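Moving on to chain A:
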Amino acid sequence: MDILRVSDLRIGFTVHGLARDVVKGVGLRVPAGKTVALVGESGSGKSVISQAIMGLLPRAGSVTGGEILFRDPLAPDAVIDIAALPREGPGIRALRGGRIGMIFQEPMSSLSPVHTIGNQIEEALLLHRPMPKAQARELIEAMLKRVGFKNPHRASGLYPFELSGGLRQRAMLAMALICQPALLIADEPTTALDVTIQAQVLDLMRDLQTEMGMAILLITHDLGVVANMADEVVVIFHGEIMERGQVEDIFRRPRHPYLKALLKASPHFDMQEGERLVALREARARPPAAAKPAPAPAADAAPLLRVRNLHKTYVTGSRGFFGKGSLSVVKAVNDVGFDIRRGECLGLVGESGCGKTTVSKIVMRAVTADSGEVIFDDGHRRTDVLALEGEALRAFRPRVQMIFQDPVSSLSPRMTVKSILREPLVIHERGEAPGQAERVKALMQDVGLDTRFLNRYPHSFSGGQRQRIGIARALALDPDLIICDEPVSALDVSVQAQILNLLKDLQAERGLTFLFISHNLAVVNYMADRIAVMANGRIVELAPRHTLFTRPVHPYTKALLRSVPFADLDRKLDFKLAAPGGASDDSGWGSAFKHGADDRELTHLALGGGHYVLARPNADVKELVS
Partner candidate 1 sequence: AGLGLPRALRAAPEQPPVQPSSAQAPAAQTPAAIDSPFFADRVAAGALPPVGDRIPDVPRVIDMASLGRKAGRHRGNIRLLMGDQRDLRMMTLYGYTRLVVYDDKLELVPDVLESFNVDEGRIFTLRLRPGHCWSDGSPLTSEDFRYWWEDVANNKRLSPGGPPQALFSAGEPPVFEIVSETEVRYSWKAPNPIFLPALAAAQPTYIFMPSQYLRQFHERHALKQELAAKIKENRVRDWGALHERNSRMYRPENPKLPTLEPWRNTTPLPAEQFVFERNAYFHRIDENGRQLPYADEVTMTIGTSALIPAKAAAGEADLQVRYIRFDNYTFLKEASKRMNFEVKLWKRAEGAYFALLPNLNAIDPVWRDLNRDVRYRRAISVAISRTDVNKVIFFGLARESGNTALPESPLYDPALASLWIQHDPGLANQLLDEIGLTKRDDDGVRLLPDGRRLEFTIETAGENTEETDILDLLKQNFLDVGIKIYPRSSQRDVFRRRIVAGQTIMSAWAGMDNALVTPEMEPDALAPTSTAQFQWPRWGQFIETNGREGERPSLPEANELVRLYNEWRMSVTTAQRREIWQKMLRINAEQLFTIGVINSTLQPIVVSRDLNNVPDHGLYSFEPGAFLGRYMPDTFWFRRKKDGEG
Partner candidate 2 sequence: MTAEQERVYLASQWQLMWWKFRKHRLAVISAVLIFVIYAMAAFAEFLAPYHYSTRNTDFIRAPGQQVRLFHEGAFIGPFVYPFKLHLNMENLKREYAEDRERPEKLRFFCRGDGYSFWGLVPGNLHLVCPPEGGTFFWLGSDRLGRDMLSRILYGGRISLSIGLIGVSISFVLGVIIGGIAGYYGGRVDLVVQRIIEIVQSLPHIPLWLALASIMPPSWSPVVVYFGITVILGLMDWTGLARSVRSKLLSLREEDYVVAAQLMGARPRRIIALHLVPGFMSHLIASATITIPRTILGETALSFLGLGLRPPITSWGVMLNEAQNINVVALYPWLLYPVIPVIVIILAFNFLGDGLRDAADPYR
């Protein structure tokens, strides 16, 4: 029985009075108890389809044809055409949340900033399953626990802005799952999650599916996830279905060129040194905007960025206004230190919520560290970044740029893309107006966006498109160092390949340096020279890329590597491997990596070849490695 059957769905948008078809006659079905993966290029209309199913199309959009038939397993005889229901009528409302759950693509901005997540989840629960509050509370905490919150009780009292990107996504998940809908639409549900949590969450979805026969429409870019989760796959390109079939058929016998390209474009661990990803399109080769004298500094020269002993704690908790309530202290960053050499790409991976964003924001001077030192040294001058003030800080800004994890909220909603991209140029008075316009166009092309989109506002873009705008903006000023916080999480593999190649080219051309934060280990593997692994606010292991992947030492790193889903039907992942509460739960770690009774601080032990691991100072190195 198909729970959802979409046929010949057409959706159009009107922007500046120009109508445009975004979804052009899409048909798909979701059978009961099965998972259907919807994959496709960024901007191809996946989210729009899911919004249409929920009856939540944005104002500018409307269903121009086709039908969306929903058959509730509880009432299998009634078939409802969602497309024909009145927009805010009781009919559609009964479905939303209760029968059809939805996880929005951008978890970071989909939650109300002024309500605690507990409150927001509870609302959804009580709306569809009335029950006493206490019981609801329990259910919610149980659910929070299942999506990977370590301390569900505390978490339910937190506001979204107190959560890291991944935690927010998990809260969204909890909200969508709590009502146990018949159909779950998950739009990129795990982009912000590290692989161990991802495994855990996917496992949870699977469990619920088997428990209740829930059907899942899974929208994702991660072919690994597809391979591990989906029963059927639908491939969409530019609003049209390219291919559709059982997961076996799709992976083993791709027919459509796009699909083939897609499969090729995804980075994997078996890539050769220097091998290039095959993007569908390549970013236009272009001359560097500002030719830089790039005398490659000697390898032993001072690192471009030197970070030492960073500490940052947050005080959160369900606070009463006058300071009552349970306060808790989160050590978001705990004694973090690393170097990034000029022209190098340092990967930073780690559990979601372990403090990666915080570290990068400290380096960017967007967050004040409690203590620590950040030295930026371009070979000419040493800058103590944390001590910069006023005009000096402003002058320093363009040298380090950041790609934000949340592409929605980092773009001014009331500026057109053109203004957004031009802004850094205007601020730093780079060139005249026509020159700036040219540069803006070039940037758009670099990130694979149509220059015709320049006049649109951020909200009218797809998740991946927005992310690319963020990337383009970071590139605009030709910085020395770019901190990429999940730069490609919302991109399908083909566009991802294009972007990654672009970044690599830039690195090669101009000695650009990256701090590359990602949950996608394959991507990190492709990009990074060295990789730092973070857990619980600390760097637990740091090693050259190859070393790390071949000879991981720290149990957390090992768990991480174990949890990577491969886009290979033969290497299916055992979701149960991920420890409950995440692999960062040190109870499962060897004693050498934990605080012992002797109260001695853990230190970074050098294992040689630039390989460090966080362990007890007296631990035996050999033992660790073996």
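A word on the picks: all candidates are chains of the complex that A comes from, given by their letters.
We take it that a residue touches a chain if its C-beta (ideal position, glycine included) is under 8 Å from a C-beta of that chain, and two chains touch if they have at least 3 such contacts; residues count from 1.
Note that the coordinates shown come from a computational prediction; the quantities given were computed from them, not determined experimentally.
Colleague: Quick check: counting C-beta contacts as defined, which of 1 or 2 touches chain A in this complex?
Modeller: 2
Colleague: Please output the residues of chain A touching candidate 2 within their complex, sorted ascending.
Modeller: My answer: residues 16-18, 58-60, 113, 161, 361, 364-366, 394-395, 397-398, 401-402, 404, 406, 409-416, 418-419, 423-424, 427-428, 451-452, 454-455, 457-460, 473, 477.
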